[in-house]
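Missing here: one protein chain of the complex. Every other protein chain is in place.
Naming follows writing order (A, B and C), and every chain is counted from residue 1.
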Amino acid sequence: MAAGTPIRAYGDRRDDGVIQLSFTLPVPLSEKAKEAAKLFCQKLGLTEVKVAAAERAADNYTFFIAYAKTHVALDWAAIDTPELVIKKLGFDDLNALIEKEVGRRVVVFGACTGTDTHTVGIDAILNMKGFSGDYGLERYPWFEAFNLGSQVPNAELIRRAALKNADAVLVSQVVTQRDVHKDNSRQFIEEAKKAGVDKKMTLLLGGPRVDHKLALELGFHAGFGPGTKPSDVANFIVHQVLQRMGKEQRGQHWEGEPR
Amino acid sequence: MAAGTPIRAYGDRRDDGVIQLSFTLPVPLSEKAKEAAKLFCQKLGLTEVKVAAAERAADNYTFFIAYAKTHVALDWAAIDTPELVIKKLGFDDLNALIEKEVGRRVVVFGACTGTDTHTVGIDAILNMKGFSGDYGLERYPWFEAFNLGSQVPNAELIRRAALKNADAVLVSQVVTQRDVHKDNSRQFIEEAKKAGVDKKMTLLLGGPRVDHKLALELGFHAGFGPGTKPSDVANFIVHQVLQRMGKEQRGQHWEGEPR
Amino acid sequence: MPGPFISDEQVAYARTLARDITEPIFGHIDKHTTVSVERTVLRWFGVEGVGAMGAPLVNLMVDRLQAAGVLNRGAAYWYGRALKMGASSPLDAVERLTAAPLEKLAPLPAAEEAAMKDEVRAEARAAVAELKARVAKRNALREEFPMGPAPHKYVIVATGNIYDDVDQARAAAQAGADVIAVIRSTAQSLLDYVPHGATTEGYGGTYATQENFRIMREALDDESKKLKRYVQLTNYSSGLCMAEIAFAAAWERLDMLLNDAMYGILFRDINLRRTFIDQYFSRRICALAGIIINTGEDNYITTADAYDAAHTVITSQFINERFAHRAGLKDWQLGIGHSYEIDPHRPDTLLLELSQAMLVRRCFPDAPLKYMPPTKHKETDIFFSHAYDVMADLVAVWTNQGIQLLGMMTEAMHTPLLADRYVALKAASYIHRAAKGIDREFTVREDGLIANRARAVWERAVKLLEECKADGMVAAIGRGRFGDVKRTETGGKGLEGVLERAKDYFNPFLEELESAK
Partner (left out) sequence: MPGPFISDEQVAYARTLARDITEPIFGHIDKHTTVSVERTVLRWFGVEGVGAMGAPLVNLMVDRLQAAGVLNRGAAYWYGRALKMGASSPLDAVERLTAAPLEKLAPLPAAEEAAMKDEVRAEARAAVAELKARVAKRNALREEFPMGPAPHKYVIVATGNIYDDVDQARAAAQAGADVIAVIRSTAQSLLDYVPHGATTEGYGGTYATQENFRIMREALDDESKKLKRYVQLTNYSSGLCMAEIAFAAAWERLDMLLNDAMYGILFRDINLRRTFIDQYFSRRICALAGIIINTGEDNYITTADAYDAAHTVITSQFINERFAHRAGLKDWQLGIGHSYEIDPHRPDTLLLELSQAMLVRRCFPDAPLKYMPPTKHKETDIFFSHAYDVMADLVAVWTNQGIQLLGMMTEAMHTPLLADRYVALKAASYIHRAAKGIDREFTVREDGLIANRARAVWERAVKLLEECKADGMVAAIGRGRFGDVKRTETGGKGLEGVLERAKDYFNPFLEELESAK
């Protein structure tokens, strides 16, 4: 797309601004309710509002589906995303590199902390089996991975990691209702600071509603969202270790795709 | 609901303001695209934006699904809808009333005008068979209904109706792309004015994207949307005839449901 | 597996009835031509372009011939005469003929006429060869980049602007579409000419023009190469220009065409005689060009009730099949139409739809079949609408449809947005992947609702075929037997474009087409 061209929503034709919405209003289904839905969309700044469907979800709730146009336009060039670029080494190459450059096994600790019991995600990263054909960290001979499981208190995870002088700590957060994941993550960072490990270890956050930007905001060194592969995490951690050792510049990454 | 209470969207809890959106942006799928989608929602005034899904609709198009909160609140009492209240007489009673009070058959003409060929809707109102178990106007012995079919020029419909001194003219409009239905309806009203019948006959508009309010705005006497039954239309027309005859006050309707 | 439900003899009997029904119509077809057929002839000779007022040259020329009362000898004859007059190009031929007082032109001596006809025949043969070469090019591309497995996922684009359509078609192809249909602007069926050039303003669709065909096919060729999967293109050979569009489509290497023996009559109020003649010539072209036709029985049950009128679909399919075979189409070219249209508020609709689709499969085992999704009972609730479409996806893969139009969740609102197609394609891919082969897993019970319903529909279908045979198609159509629409033989648009052929009617393309094996 040409630089500087504003970006608009595309429904049927370029820049027509068409979007779809659905929402429920606590009113009984009626003509008046439909008018309310239209007003609702107009108050969102939408034009040419078509309240497509008004469904009687219950005696006092109506579910609406609307299509409308918006004038919202975005300046693509101005959008700032701290994107996590990971150009990866393959399994063998990465292990060889650790052996040669780090000279010892890289130690990582991970858990699903707080009240969260969703271990499938952290298991996918740490366990032998890994995720969609990509081996987990336990499988790397040059990693030493400890998976503490679920419902682990933040302080406990940090304590255990500190005991082993871990290189990285991995926190998984899956339940996000009323931002419990953010609260718990902030608490983790506080504990890490209290224990004085926040500068020494690489702190990683992951989960279905995590992205790199959010993780940085919360005080982690990186964030990993849905679809993350263990090798992404392994590569990122090794970079961090090398950087801490002064063997590599900050922000560096290997070119090319893993073999 | 208590009068004066502002109405807000209801997702999981009362007044949480949660709504769902989907839209396509003309950008390739990437982290930056997701950030763009988030900004897009924020520009709509939404908060706590969760870009749930970013789907690669094509190489240069990404389809987004988002959930977010809005502060929009509506004042229910202030919403104004010209609602078409039709308390109906049943088939036999209505016929008997026409016989007694009008003393002649009520004449109606209908068509799908302009380039529109969607006759199913106007047929549902006019033909014998009717719609969802409700007889069409042709079936009423005290109605004389002419269905001119589809693709009828507006002027032609008016000409034919005028020849028979019709009581009502029914226009159906189904195709609405780029507001062709509105353009065509306006043109119909112009023609009706030109022919001087706009004050003499009841002009009705119907179709899936028609509502009473829109029809009034366009200059019709009433509008009928999806789900209209022939008996709704029959009752409305008879009222109009009686009102034109001075036998009934404007805006009157029969109480109770039809037998 | 679709059951037997009925015996092979019963199916064969229906075919005999269809033959008997259509034979008298061929008696009529063989004696007539139409302005549209003659315009097609001229197009094939290479008469392109539009006149001063924007009217296509072929229209100017044919109108001229008709006004002069000489069109019944065939436009090819007059084209030959123009060449004789020294015309140096098709365009030049048009000018000469338009200028000449044709009524007064003396007949040629027999030998000269024969020589002229031979010359014209040679030119026609060359033109046919060129068409075949273009088709061969298309087929080569298809072989290089094989298509995905059936059911082929068919989606429409309908922005009104061919360039927007290209954008949307490319996106759809990338999202998994196997067939792109460019929907025509509303009421193009009623135009007695084919608009010219690239167009950017249509309502509810984009004008079908040869240039639009070319632009879209070029884009899809490009996309097919990128995706390494051939993406098919289809349009409408319907309405008053059925044959001309078939030619333009064949020339521009389209893969399919909506083409029905009765659709124009019933749904566009196009004259019955005109339609039967035009469809024959258009189908001859499709047969030659290896174009798959899609018939329009699904339309019947958007006006009539899908449960009550189910048998009319079957009846019409046999008639459409016979018309198609008679025009030289092979079974693999018969995208016989049917659809998932029974009111979803009724009970047992999945069973009823399976019954109908299985019955169609049972009757036409070798045809690809074209399956339409629900449309009439679609709701504006897009989530329900999507769930409803998914069931049609299932029936399509279950009954091995060759071509499956994907339902759009916004069907009850507007022509599809880019995202609507994406959503439909993703769901259909899932269902096809999840359920492929389900027909081989189950045996349908001959004493169940599905089988009983199939037999009941069959019985009524055969009765209607018998009625059509006994009283003639015209009478049956007159009684509103198809789609609840009544038409008469001399009513409707376009009858003035039908002419009885002169004894010495000359149409070298028809000769070529009819002699092709």
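Operating definition for what follows: contacts are C-beta pairs under 8 Å (C-beta built on N, C-alpha and C of every residue); 3 or more make two chains touch, one makes a residue touch a chain.
All values reported here derive from a predicted model rather than from experimental measurement.
In the complete complex, the residue from C:Ser88, C:Thr443 or C:Ser515 that touches the missing chain is C:Thr443. Among C:Ala12, C:Ala67, C:Ala99 or C:Ala434, the one in contact with the hidden chain is C:Ala434.
Of the listed residues C:Val157, C:Met242 or C:Val423, the one in contact with the hidden chain in the full complex is C:Val423.
Only one residue from C:Gly264, C:Gly296 or C:Pro344 touches the chain missing from this view: C:Pro344.
With the whole complex as reference, residues 344-351, 354, 381, 383-384, 386-388, 390-391, 394, 409, 423, 426-427, 430-431, 433-438, 440-445, 448-450 of chain C touch the missing chain. Residue-level contact of chain A with the missing chain is found at 22-24, 55, 57-61, 63, 115-117, 119-120, 123, 149, 151, 175-178, 180, 208, 226. Chain B residues in contact with the hidden partner, per the touch definition given at the top, are 10-14, 18, 20, 50, 52-53, 55, 65, 67.
Keep this in mind: only the chains that are shown with their structure count from here on.
Seen from the C-alpha centroid of chain C, the farthest chain centroid is that of A. Put simply, the C-alpha centre of chain B and that of chain C have 34 angstrom between them. In whole angstrom, the spacing between the mean C-alpha positions of chain A and chain B is 45.
Multi-chain contact residues of chain B (touching two or more other chains): 22-24, 61. Looking at chain C, residues 380, 412-415, 417-419 sit in touch with two or more other chains.
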